[in-house]
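What follows is an incomplete set of chains from the complex, kept in their original frame.
Going in written order, the chains are labelled A and B, and every chain counts its residues from 1.
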Amino acid sequence: MTIAVQTQGPPVSFINKDGVRTGLAIEIARMMAADMEVELIIQDYDWKGLIPALSSGKADFIAADMTPTAKRHMQIVFTEPVFYSETIAFAMEGSGYSKWQDLNNEGISVAATQASSWADTARKLLPNAELKEFSGGTAQAVQAVVSGRANSGLSDKATIAGFMSSIDGIVVLEGELAQEPLGFATRPDSMHLLLALDNYVRLIQADGRLQQQVDYWWNSTAWEADHK
Amino acid sequence: MTIAVQTQGPPVSFINKDGVRTGLAIEIARMMAADMEVELIIQDYDWKGLIPALSSGKADFIAADMTPTAKRHMQIVFTEPVFYSETIAFAMEGSGYSKWQDLNNEGISVAATQASSWADTARKLLPNAELKEFSGGTAQAVQAVVSGRANSGLSDKATIAGFMSSIDGIVVLEGELAQEPLGFATRPDSMHLLLALDNYVRLIQADGRLQQQVDYWWNSTAWEADHK
């Protein structure tokens, strides 16, 4: 079984301190190959190379954190969601905000990456708050909150978990503002494999192994101690 | 992308005041075509013409409020449920009933269309109440409740929402007595399209757009101000 994965960074697909490719998507595929008792061959591509590798038959499926858009689905076929990107709000400890809805008030500022889906979400769900957009990624929004230039910020749960392990005092507010499904993908003519993937994801959902992997790699920085 | 829809009435598929075909099923298909960046061609048929139009290849899929029965599934293939028909109970304001279970008592009468699935549901779930069957559609059951000839009635949520916008004093009791899935359908050999539809429905469930459409067209009469 050959998979196409992204030459990326933690926590979905990366080379660890021992030179071994690992991460959330890799380990799910590895478990599946082990349960099927087949060999797993991992091919890594940059983001743009993933779909061509699949379509040309070099790989059997893509194991990445890819959003199953309607447009991409015209070329390839996505599994049911394997995990989710969750938009959450963060603030400094002692801010007095407990859930993201508490931010939707005049006089409260919310930091987000410029022109990101997080900024869109802030405009839609927190119309009474003041949106402050920062170019250059979530690091700038986090910096704004830490330094007091913004009362709070929006990003995805996995990214903020990363910052929380290196910066003290950041807390995630209760609740999710949005959730984006992420799935694996096969060729449209690989129905048996697609169904096998959907079946496997259901199995490891039921027995708790999927949640374990998602908690280890995606919802926390537990993986850092072992792989960084 | 060509869809077969029903020449019907609101809220699933109808011609609005500006002469444009719209409704819940139409707008979901329109969103999908826009996200795929393909043209959407709409063909309207009477109810009996929908499956032949699909089977003969005139349309790529049926976008209607069709129940995915085992019998129909022998000819065509249904998507996962897109929306639901929900059986609810209604009464007049001040009746003192708060949830549908409150109706299951001697001395309480429940109006429903004769020989309908709602009458069946009343017999099954409200055995202690007195069932009053009315021929001629939900309008007669509503009339019976408004005039005091029955204490309450059963119908589906979308139909009662329609009556509530024109008749004062009707309230929907808490809870649903039954729920029937409604789906779109493709030909059995259109696996890629079927999976694309299932994928799209999951996407717009996750980002809230499906609920928005269902609330606008199906669970309320919000659409009337814009289209009637």
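For this structure, a couple of remarks:
Note that contacts are C-beta pairs under 8 Å (C-beta built on N, C-alpha and C of every residue); 3 or more make two chains touch, one makes a residue touch a chain.
Model, not experiment: these values are computed from the prediction.
Complete-complex copy count for the single protein sequence, taken from this structure file and not limited to the 2 chains in place, is 3.
Keep in mind that, in the parts below, only the chains that are shown with their structure count from here on.
Fitting subunit A to subunit B on Cα positions gives a rotation angle of 120°, stated in steps of 5. Each chain gets one centre point, the mean of its Cα atoms, and the points for subunit A and subunit B are 36 Å apart. By the touch criterion given at the top, residues 32, 35-37, 191-192, 195-196, 199-200, 202-203, 206-208 of subunit B touch subunit A in their complex. The residues of subunit A lying in touch with subunit B in their complex are 68-71, 73-74, 77-78, 80-81, 84, 178-181, 188, 191, 194.
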